[in-house]
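Got a structure here, written out as structure tokens. Questions coming.
Here the complex is missing one protein chain, while the rest keep their positions.
Labels A and B are assigned to the chains in the order they are written; within every chain, residues are numbered from 1.
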Amino acid sequence: MKQEPGLTIIAKTVTRISVWLIILYGIYIILHGHLSPGGGFAGGVVIALAFLNVMLTFGHETVTRWLNIDFLHDLEPACGAMYLAVGILGIAVSGSFLANFLNKGTLFNLVSSGNILVLNIIIGIKVAMGLFTVVWALALFRFDDGGEK
Amino acid sequence: MPVETWLIFILSFMLIGSVAALEMKDLLSAIIAIGVVGLGVSMAFLLLQAPDLAIVQFLFEIFSVVIMVRAFIKRDYHHQTTPSNQIGKTILVIAALGAIFIFSINVFKALPPFGEPLMTTAQYYLDNCAKETGAANIVSSIVLDYRGYDTLGEVTVLFGAILGALTILRIKPGAKPDEEEKS
Partner (left out) sequence: MTVYLLCFALLLVGLYGLLVKRDMIRIIIASGIMGYASNLLLILFAYKRGGLYPILEKSKAVGERVMVDPLPQALVLTSIVIELGITAMLVALAIRLFEKNKTFDITKIKRLSG
């Protein structure tokens, strides 16, 4: 019987190295959303799956100590409010809600297409934090008659 | 080989998988079968030239399977047996769904044939996307620029669903781990 929670030490060592690469891949998909398939939703789910990977390998008490779950849970409605703020800024600058008011740039550059890059980042963070909070809550839930895990 | 042959193959595979997912007695096999059906949908999206959707469908479906397996595995699960008065309801439902299917054949004959969409609005998006928005991914520019208001609605729905799930489980992320709620 194992004394410590989580998987074997091989899985833990591999996860320590590879979870940063998965988060980097998620950030790449979010930032290149206007040039190649992907965008905010796909990148957000990849980041949430990276955190889920750490939670499965190390046990959820370690994750509760490693991350500040309260802050990550509050980040999700903050990103929703930022989306609304970008929309209202569109009224102030260009006269219609959610108008594309930033500089459009040249085609195929990384910093181009104005509003779309900013909105992709906002949606990516929101989806990642929301989905990770749901999975963390499902892992934390205990039955009151003494369930397992 | 034309696209339709591959699509008919994938769709029949998905039909068999979904019937198996609903009828199997073992719970873990049913959840794995629904996972395989989701992968079939992702492959069909790739064949229909929608790589954006294939990525999103694949990742979200993995997440759904992880949530379902976490919640339902290793519980005290009593297999249900169908009592005899369930047979009448099953036959009635199958007969009604069969009638709906036969009436729908005429409806699908009236649509444009497969492979020739009308594209009256979409032609404007395809022609003017590069100069009006500056993005190379046309689906991203429709989702976030031309139809950004729908994405605001979807962000709200996702927020509401996640908050609802947290409220039902009665977990507050700010509380300490040793002060859990006893119901």
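We take it that a contact is a pair of C-beta atoms (placed from the backbone, for glycine too) under 8 Å apart; a residue touches a chain by one contact, two chains touch by 3 or more.
Computed from a prediction, not measured in an experiment: that's the story for all the values here.
When the full complex is examined, the chain removed from view is found to touch A, B.
Along chain B, the points of touch with the absent chain fall at residues 3-4, 7-8, 11-12, 14-15, 18-19, 21-22, 27, 30-31, 34, 37-38, 41, 44-45, 48-53, 56-57, 60, 63-64, 67-68, 71-72, 75-78, 80, 86, 89-90, 93-94, 97, 100-101, 104-105, 108-109, 111, 113-117, 119, 121-122, 125-127, 129-130, 136-139, 142-143, 147, 150-151, 154, 157-158, 160-162, 164-166, 168-169, 183.
On the side of chain A, the interface with the absent chain consists of residues 36-37, 41, 107-108, 127, 131, 134, 138, 141, 143-144, using the contact rule stated above.
Basically, only the chains that are shown with their structure count from here on.
Separation between the centroids of chain A and chain B, computed from CA atoms only, is 21 Å. In the complex of the two chains, the chain A residues touching chain B come out as 29, 33-39, 41-42, 45-46, 48-49, 52, 61, 64, 69-70, 72-73, 76-77, 80, 83-84, 87, 97-98, 100, 104-108, 112-116, 119-120, 123, 126-127, 130-131, 133-142, 144, 147-149. The part of chain B that touches chain A in the complex is made up of residues 51-52, 54-56, 59-60, 62-63, 66-67, 70-71, 74-75, 130, 133-137, 139-141, 143-145, 148-149, 151-152, 155-156, 158-159, 162, 165-166, 169, 171, 173-174, 177, 180, 182-183.
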